[in-house]
Structures are given as C-alpha cells and as structure tokens.
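With one protein chain held back, the other chains of the complex are shown just where they sit.
Chain nomenclature is as follows: A, B and C, assigned in order of appearance, with residue numbering initiated at 1 for each chain independently.
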Amino acid sequence: MTTLAIGLLGAGRIGKVHATAIAATPDARLVAVADAIPEPAAELAAAHEAEVRSIEEIMAADDVDAVFITTPTDLHAELIEQGALAGKRVFCEKPIDLDVQRVRDCLEVVEKEDALLMVGFNRRFDPNFMALWARIHEDKAIGDVEMVSITSRDPGPPPLAYMVRSGGLFKDMTIHDFDMARFMLGEEPVAVSAFGSALVDPAVVGPIGVDSAGITLITATGKIAQIANSRRATYGYDQRVEVHGSLGMARAENLHESTVEFAGRHGYTRAPLMNFFLERYMPAYRAEVATFVHAARHGGPVSPTGDDGLQALVIAEAATRSHLERRVVEIGEI
Amino acid sequence: MTTLAIGLLGAGRIGKVHATAIAATPDARLVAVADAIPEPAAELAAAHEAEVRSIEEIMAADDVDAVFITTPTDLHAELIEQGALAGKRVFCEKPIDLDVQRVRDCLEVVEKEDALLMVGFNRRFDPNFMALWARIHEDKAIGDVEMVSITSRDPGPPPLAYMVRSGGLFKDMTIHDFDMARFMLGEEPVAVSAFGSALVDPAVVGPIGVDSAGITLITATGKIAQIANSRRATYGYDQRVEVHGSLGMARAENLHESTVEFAGRHGYTRAPLMNFFLERYMPAYRAEVATFVHAARHGGPVSPTGDDGLQALVIAEAATRSHLERRVVEIGEI
Amino acid sequence: MTTLAIGLLGAGRIGKVHATAIAATPDARLVAVADAIPEPAAELAAAHEAEVRSIEEIMAADDVDAVFITTPTDLHAELIEQGALAGKRVFCEKPIDLDVQRVRDCLEVVEKEDALLMVGFNRRFDPNFMALWARIHEDKAIGDVEMVSITSRDPGPPPLAYMVRSGGLFKDMTIHDFDMARFMLGEEPVAVSAFGSALVDPAVVGPIGVDSAGITLITATGKIAQIANSRRATYGYDQRVEVHGSLGMARAENLHESTVEFAGRHGYTRAPLMNFFLERYMPAYRAEVATFVHAARHGGPVSPTGDDGLQALVIAEAATRSHLERRVVEIGEI
Partner (left out) sequence: MTTLAIGLLGAGRIGKVHATAIAATPDARLVAVADAIPEPAAELAAAHEAEVRSIEEIMAADDVDAVFITTPTDLHAELIEQGALAGKRVFCEKPIDLDVQRVRDCLEVVEKEDALLMVGFNRRFDPNFMALWARIHEDKAIGDVEMVSITSRDPGPPPLAYMVRSGGLFKDMTIHDFDMARFMLGEEPVAVSAFGSALVDPAVVGPIGVDSAGITLITATGKIAQIANSRRATYGYDQRVEVHGSLGMARAENLHESTVEFAGRHGYTRAPLMNFFLERYMPAYRAEVATFVHAARHGGPVSPTGDDGLQALVIAEAATRSHLERRVVEIGEI
C-alpha cells in the first residue's frame, strides 16, 4: 500500500483536528467523510478534496484502508466492531465506551478478527511528554520511578450538552491522566482513591457532580501517582507531568503563548498558557496520526492499544466509585 | 518586661537552631540551658553566655520568663504542663505528643492555667510561604481557594534511632504539610486518604513502613489538598506549595543554592536546592522566635496555637489509619 | 489574482526553506525553480510539482507573478532589477548586496519601476519577537524605549566557502541584529562602535577576521542598542532580545528543544536551545512568506522594504569600518 486511504467517521471538532493531521501526513489521504449532520461533513470533505459518504459506504468501500472514529462516544464500540469485521485498520478516539463490559466485549471482537486498533490518547505523542518518557524509561535518568504527579486543568468547563453524556469528569477528562499515569509509572495501579467536588460552576457539573478532583493511584510495588484536576484555569490550559525516582526528578513544563516576559512595578510577567488543546496538542495529534499511519501501512504493533483504552476506563470507573462511595477502591473490583 | 528571659529545654540539633534564632532577636536573651546529657548543654550555654541548669531549676526560676521545649517528643506534653503551671510562656516544637488523647489532656491544662503556648510549625514563618499566604488570604489574588498542592521531600531519611520513636512519616514529617494545608486552605479537612510505601530504604523505614506517600484531604465545602512526600530527593530539600482558586493560581517555588546557571552541550543547568532545613528555613526560625517573643512580651495571641498542634496531629493520626487500613478516614473518627 | 504564482531563483538551503513555506501558504504556489546546478533545481521542482526553468524563462513568463531571490548574494541586486523591470513582485533574501552604492543603484531601479520589493529579514516575523514588538510599540508597555540588548550566537561557524564571500560577520550575521535593533528602537542609529575578535576558529574566520563581536549603536535622541555576537554557542542557537524603557523592561527568551527539566545531584537541567535556524525560525519563514503573498496579491505596502535592507547594510558597513579602524563611525559617513 503506497498511501493509506482513510475514512473519517464524525466531522465535529475532534474530527476536524484529525483531518488536519491526516493532511499533514505524507503517506495518508482522507478519501471519505461521514457525519449524521450533512453540513459539517460536506465542508470538511470539500476542504480536503474527499467525498461525503455514509458510514455503511465507508465500511464497505474497497478504496478505504482505515477508519478514524471521531463520533460521539456512544457509537465508538459499535463502529470499532464494524471496522474490525470489515477488515479496516481502526483508529478510535478515547474512550471506547463509558461501560467497562461493553469495552471488554468490543475488544473481544477486535481480537477475534485480529484487527489493528489504536486508541486516541494523544498526550502520549506530545513532544514534551515523549521526551520526558524517554528520559525516564530509555535513559533511566531518574532510576526507579517512585512517584508521578500530574496537573491537568482545563481553561473552562465543556458545554453542558457534552457533560451530561460524558460519564463525568473521571471518564471524560481524568481518563487522559490515568493513561499518562500508566505510561509514566510503567506499572498497573491496583487501588484508587478519589475526592471530587463541584467548585467551578454548579450549573454545568454533570451527572456525578465533579469539576475538581484530587486522585491517588498506587501500584502493587508501591509506586504512587497523584492527579490534580479542575475544569477551570484562568491562566490557560495547565498540563504538567512530574516524575520522581530513586536518582532524581524529571518533569515536562507547560507551554506558554510566547516567550515574552515583561518586568515593571508589579514584577515579572510571562504570557499565559496556550489555550486550548488544539494549540497545545496539535503537534501531538500529528505525531499520533503519523504513528497510526506507519503501523497501518507496515503492519507493526500499535500503541496505545485497545487494552490501554480498557485499563484507563477501568481506573476511571474505580475513581468514580471511590468518589461516590468515599472509599478506596481496588482495581480488582471492577 | 524589657527583655524576654528564656530557658531552653533540650540542647540537641533543633535546640541549637532556636538558640541561634534567640540570639538574633533584639528583645530576647537565653539565660539557661537544660539537657539530660551534660556536654551539649554546657557547650550551648557557653556559646550564648547562659547557665546550665536542670529543668526543675528553670521551671522554678524567677529570672526565666519563657521556656523553649526542644527535647525528644515524649517529654513535650509533660513539660508544656509544667511550664503552664509554673507561669512560663511556652514555646514547644511540634508535635505536642504522638498520642491524640495525651495532647487533648495537655491542652486542657494549658487552657485552665490560661497559659501562652505556641507550637513550632516553622514553615508558616518562611518568608516565601508568608508572602504566598498574604497573596491568597489578604490580597485575595486567586479568589476562593479550591485546591492546594504541597510537595515536601527530604534529601534523605533521618537516623533510624529517630525514626523508631517518631510515630512514622505522617506524624514526624507530613505533620508540617498538614499544618501548611490547613494554613493555606483556611478550612478544616473532614476526611483523609493516604497511600504510603517503602521505596527509599527498607532498612530505615520505621514502625509504619512508609517513606513515600501521597495524601489527599477534603474539607466540608469540597476544597481539596494533595501532599506528595518522600524521604529522598537527590536534588536537595524540595519544598513547594501551590494553591489554585477561582481567579488564578499562586505558588511558592523552591530555593536554590545560588542563581548561577550553566549552559553547555547538555543543556541549561541550575544549582541544586538548598540542603537542608537549617539553610532553607533559618529565616523562618528567626521570624518564628521573633513572633513568639513579641507575643510573650506584649501579651497578644499567638499562632500557631496548641489547637493548631492538635489538629495537625489528628490529621496525621487519620492518615496513618488510612494508610494502614487502606480506606478513607473521616476526621470525626479520631 | 486568486493564487500567487511564484518562481524561485536559487534551490540551495534557503531556497528550500522558502519553497516549504510557500507550500504552507494557502494562496501561493510554486510554479518554477531555477538554479545554476541542475540537480537541486530538479529535486526541489519535483517535490513541489513545479517546473525547472532558466532565470530568463521565469522573468519572461506570463504565468509567474512573483520571484523569490535566494541565489548567492552577488546576484541579488541584478535579479531584483530584472524582476522589477519584468513587472514581477520581488522577494529577496538579505542582503541586497555587500556594496552600499550597488544597493542604492538597485533601489533606484525598483523605485523607478514602482516595483514591489520585500527584503528577507525573517526574524521580524518570529512570533515571539512580533509579540515583543507589539508589547512595546502597540501596547506601549515599557513607555519610551531607552535601551535594546540583542544576543545572537550561532551554534557554530558557517562553511569557509560561505564566509570568504559573505562580507564578514557584520554583513552576514549582525545585519539581522542591526535590522532587529532598528525594528525595536523605532529610530535610526546615528553612530556605531564595534569591537571584533577571532576567538572561535582562526582557520575559518573570513576576510575581516571576526567571529565574536560587541557592537553598540546610538540614535539621535540617545537611545542605545547593544549587540553580542558569536559564531559559537555549545548550548544551541542563542537568540534573545531585551528592551528597556521608561516604564519597564520586556524581552523575548530563547526556545528550548523541549520543556523537560531533570533534577539530580548536580542540579536542575533543562534542554539545550533549538538548533538551528530551520527549527527556530520556521514559523517566522512561514509568516514572512504569508505577509509577502498577501501584499503581492492585494497590492498593499510591504515591510521590511528595500530601504530597510539598505539601512541595515549601511550600519553593517559602519560597524566593519569601526572594527577595522578602531573608532566610532558616524552613520552619515557611509
């Protein structure tokens, strides 16, 4: 296969991000776009010289090698299964589903079909987090990993319409941090403790009533990860990871809008943080798509896998229970 | 009273720190030093032109206005009571005792005698943490406090002899962070979750087997504090506080040994952190003593009070149970 | 004109940079490439689906709206004149020529033909320097500009073959800093003092024997600019601008390879700087091309102009004399 021909399922905000990333990838091209609403599909298709087709047409098409699933979450698992059965390489935005059992069932289909499935934890591909991971897990710069601290704050809450279907903060937002914690720890958490609160805006807090949270994970060997979340940060999109080990500490700092600093009577002022994920993580989305395209064209293994998607969801489920029941939840329970 | 005449009970490491701080305080002078071991008492007394006396002599002396209790922890409560009954102003190093009930009994004596008692949470007096507190609680720079993150790592573990009597990490080390969390939150925690591990040195890990920990506190209104602790930090004494609120974020950064930065083939390298508490917190110890001396001479209220000492211990007890029993512990249980 | 059709004259390193930037510009397309050496021209043309043509063919072509001059410097002035006479919009890399009188003659032709000419001082388009300029000259954040400090160090010396024809450090390297100084000062320098040395590598130091320099400019109202140059920086491509004014100071800091910081026994280490101009200034090259394309399509004024190219060269000539004759040189002399 010279070029990977891609069908995009879902032409919303995140679909556009992936279309842009695909356009920047040398060995891939977008051939078809599907969306329940005609306008965005038509617009996106036009912008990329692709066709508008139905999901069914894309799944059945001989000229489509891979599908990108960027629909609302409740269709993810079904479309993964359809893609796997149709012999497509499948890229799916996180989460696979909000229900753990549904994800397990879906992954069984994927396995039976021996399908290639990559799950969209874009942050693993952020150049700074990749460099941090390499310092820790390749260079072994900090020796044995002991503790991970993740700060993850959005500039503001998502629309209420999104939140009511999102499964709550632990499944729609912290799930990225759970994946990052697993990625940096290099071990599976065995227990979770989560305290959540509604501090930002009681009106748009969603089903489990949490817009701010402090979560702790522990692994079987005693490594600990702490996550701080908020749906509010006046100073931009706050995305930091710090890892402490036996030989030292390594961290990836935030990205500011510019390097300009002003000094005056009130002190030294740097620019706010990049705001929001499109600016901050665009290089990550491009690297993610390039990784998928390479694996899809050459048949190599992909990462993060469906199982990575499952594990992060299991932790999110445990965190949700921990918060709601005010107790430590063992991962084995889920 | 023109000058506050002070008797020092305990001539060990922390006793010397306080003697130095007293010497730097204009309206105070050290008149007597007591210690079970004669040499350090004699040395410290000589260095400050004070007398060596027994604890009983100091308590009975007319020429001693105040006592500084810097003995091993197990004598603290008893000596506070003696001081209170003897009409002395009392400064006592943290913790008052390792046993919550013993502290409560001791504070009853203090209250009945209407004695002045200040507890040594020196970090409240660190100029940077004071500036941080003022930005938050006086200037209201970040609006309503929502989340507090405290990083507190020692360069290395204390001697085993200390650890076996210390009550464990939550009572000997995190207790400072619990006080800092209360100070910055401006509210009382109502529940605690603590995960602890032995990652640094299994040989010197002490009674509860913890040298690394991730702790979360939550208040009645849902404010959250996270604490990261380790008895190891190769890069110095890591002491950071970050507070997030409705209008922004404020933090106090670490202190480095110098401001020198070197840039070469491998990047930009700054100096390690100040190592250890004598360097980092000496200005705090001086400000703490000055505050006590001022209150003792002019009769004003002191802070932190005996009750602050009690509350931090109660949280430490709850954290210890949380770790040992792997559950969320409500403060009301203690 | 819907899309600006561009002919590229010169398929060397900097020609490739501009071809890439043109490819990323929505309303422009590369139609032809010329180079004295066939292979690079063919390669670059193929990569961008353009044709290989001779310079003469490009100048005469009806389907070429604009030319990008990225040949060796000694052809710049001649090609600008040809382009102007042929009715092309002209973008020319700095410098227009090494000889001041030749530049003046060339600009007379441009003026007589009323041709559009933009000179390639790419750093003005760096997002950070643009943000710095806006803070100073639009927001007036620092009040009246008083002093400008520019640090500009290359990771290593260019090839000897380049250096012997470059006119020396002041004309091949500092010329960018002279333009930046004029841009930030908002006034013309009236005198120059330059001290140059050969400290890096005596073997490749070029005609005027300078690879390290300290230069000072002063304007008629007494504003001062200082420039520090070196053809060596072990830690990357060092590009900083700091501006001091009556109300404060503003600066644009360097760009590091990543935001990762490691802390260990020897201190805190950040990544080296981006190395080299392709990485550091690629966003600037793109913005520069977009600006040219916009002006060429809509007929607006361009900046930097040919006169900006002339003024920077005049200062470079004055600096060269200042160094060689060890005296302050008034700009009016040149």
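Note that a contact is a pair of C-beta atoms (placed from the backbone, for glycine too) under 8 Å apart; a residue touches a chain by one contact, two chains touch by 3 or more.
Since this is a predicted model, take the numbers as computed values, not measurements.
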item	value
Hidden partner chain, touching residue among C:V52, C:A228 or C:L278	C:A228
Contact partner of the left-out chain, one of C:K88, C:R123 or C:H244	C:H244
Option from B:I142, B:M163 or B:A213 whose C-beta touches the chain left out	B:I142
Residues in chain B touching the chain absent from view	127-128, 131-132, 135, 141-142, 247-255, 257-265, 271
Residues of chain A (touch criterion as defined above) contacting the omitted chain	234-235, 256, 263-272
Interface with the unshown chain - residue positions in chain C	144, 146-147, 149, 151, 153, 191, 193, 195, 197-200, 212-216, 218, 221-226, 228, 230, 232-235, 238, 244, 246-249, 326-328
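As a convention for this text, only the chains that are shown with their structure count from here on.
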item	value
Highest-count interface - the chain pair sharing the most C-beta contacts	A-B
Most widely separated chain from chain C, with each centre as the mean of CA atoms	B
Chain B and chain C: spacing of chain centres that average the CA atoms, whole Å	58
Rounded Å distance between chain A and chain C, as computed from the means of their C-alpha atoms	41
Junction residues of chain A - those touching two or more other chains	247-249
